[in-house]
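Shown here: the complex without one of its protein chains, the others still in place.
For reference, chains read A, B and C in written order, and residue numbers begin at 1 within each chain.
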C-alpha cells in the first residue's frame, strides 16, 4: 500500500478539542468521497479516542493529544491517537463493553466498543505511566 | 495575552492540502463564534499562505507544511505557516502587489496582498535555502 | 447545546439542539436534571431532531437520566435520532432500555 496523504495534528488535551479533532479528520477524508455513513463512523470513532485522552489520560488536566491520519492508495484510512498520559496495563480488559474507571453515571464504558464497531480494525497499545496509542483503520469505498 | 488553545498541523506540500488547511483552521476557530466574514477572511488568508508553500517552496515537489494556530484570550487568532523550502531574500519585494516569479497567466502575485488585507497583521520571515515563515493575526469579535 | 421543554399531562418533551459530547455533557445533564426535579411526569421524551452528533459520552448522560426517571416509576424515550446516533444506540444496546418512539 502506498501512502497518498497524511497529516499530523497536535493539540492540548482540553474539553472541546474532541469536536475539532473529528471535524479535522472528516475534512481530511473528504477528497476520498466517503459516504455519509463512512464519514460519520470515522467522526464517531475519532471522538471516542480523543475524548478518552481528554477524560482519562491526564489526571492533572495538562497534556497533549497527537492525531495522525494517513491515507493509503486513496482508499484506506488509518487514524492514530496518541497520548503520553497514565496509560493502563491490560488492553483487553479496558476494551470490554461497560468497562470504565469512571462512574457509570458519567461514562458508559462503551468507547472502545464503538471504535471497534465503527472502524474495520482497532489496535490498542498502552503502558502504565508512559501513555496510550490507539490505531484504527477503515476502508473507504469510493462514491464520487 | 493568555494562550487559550492551540493546534499544530503538519502536512505534505501537495496540491489539495490547501483546502484541508483552510477547513481545519476554520473548524478550530468555530468555538470563538466568528462572523461569516471573519471566518472567510481567515480561510482566504490561510489558503494563500499554504498555496504559496505548495507552489513555490519546493521545486522538487517534496516537502512539508507546518500550520500552527494559536488562540489568545478566546479572541485573538494567530496563524503561522512554515516551510523549509527555497525561501527568498527580500520579503518587502515579494509582498508587493503583482510580484510573482511564476507566469502571470498562472499566478497573479496577489497572495501577500490578500493576506495583508484579510488579516489584521502579517509578518514574513524568509531565508534563501532555509525556508519561509508567515505569521498572520486577526482579532475575532465575539458574536455568540 | 440549546434546550426547549414542553409539558403536557405528565409527558415532558425536551428538545436538544447541538452536538452531545464531552463538551456539552455537563450542561445537558444539568438542564435535564433541573427539568426532571421541577416536574411530575410519567413519561420523558428526548427529541433528538436537532442533535447532529452523539458519542458514548452521550450514552453516559442518557444512562444517568434513565436511572433517575425509572426510579420515579416513569419512562424515558427518545425520538428523531439521526442515522449516526441511531448506530450509536444500536451498537451500545441502549435501545434495550431507552425506547425510540
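Everything that follows uses one rule, which is that contacts are C-beta pairs under 8 Å (C-beta built on N, C-alpha and C of every residue); 3 or more make two chains touch, one makes a residue touch a chain.
Everything numeric here is computed off the predicted structure, so don't read it as measured data.
Taking every chain of the complex into account, the omitted one touches B. Although one chain is not drawn, the whole complex shows that of B:51, B:78 or B:132 it is B:51 that touches it. Here one chain is not drawn; of B:75, B:107 or B:137, the residue touching it is B:107. Even with one chain removed from view, subunit B keeps its contact list with that chain: residues 15-16, 18-19, 22, 36-37, 40-41, 43-44, 47-48, 51, 54-55, 97, 104-108, 110-111, 113-114, 117-118.
Keep in mind that, in the parts below, only the chains that are shown with their structure count from here on.
Least step count on the touch graph, subunit A to subunit C: 1.
Taking the mean of the C-alpha atoms as each chain's centre, subunit A and subunit C sit 25 Å apart.
Subunit B and subunit C, compared by their mean Cα positions, are separated by 42 Å.
Looking at subunit A, one finds that residues 16, 19 touch two or more other chains.
Residues of subunit C found to touch two or more other chains are absent.
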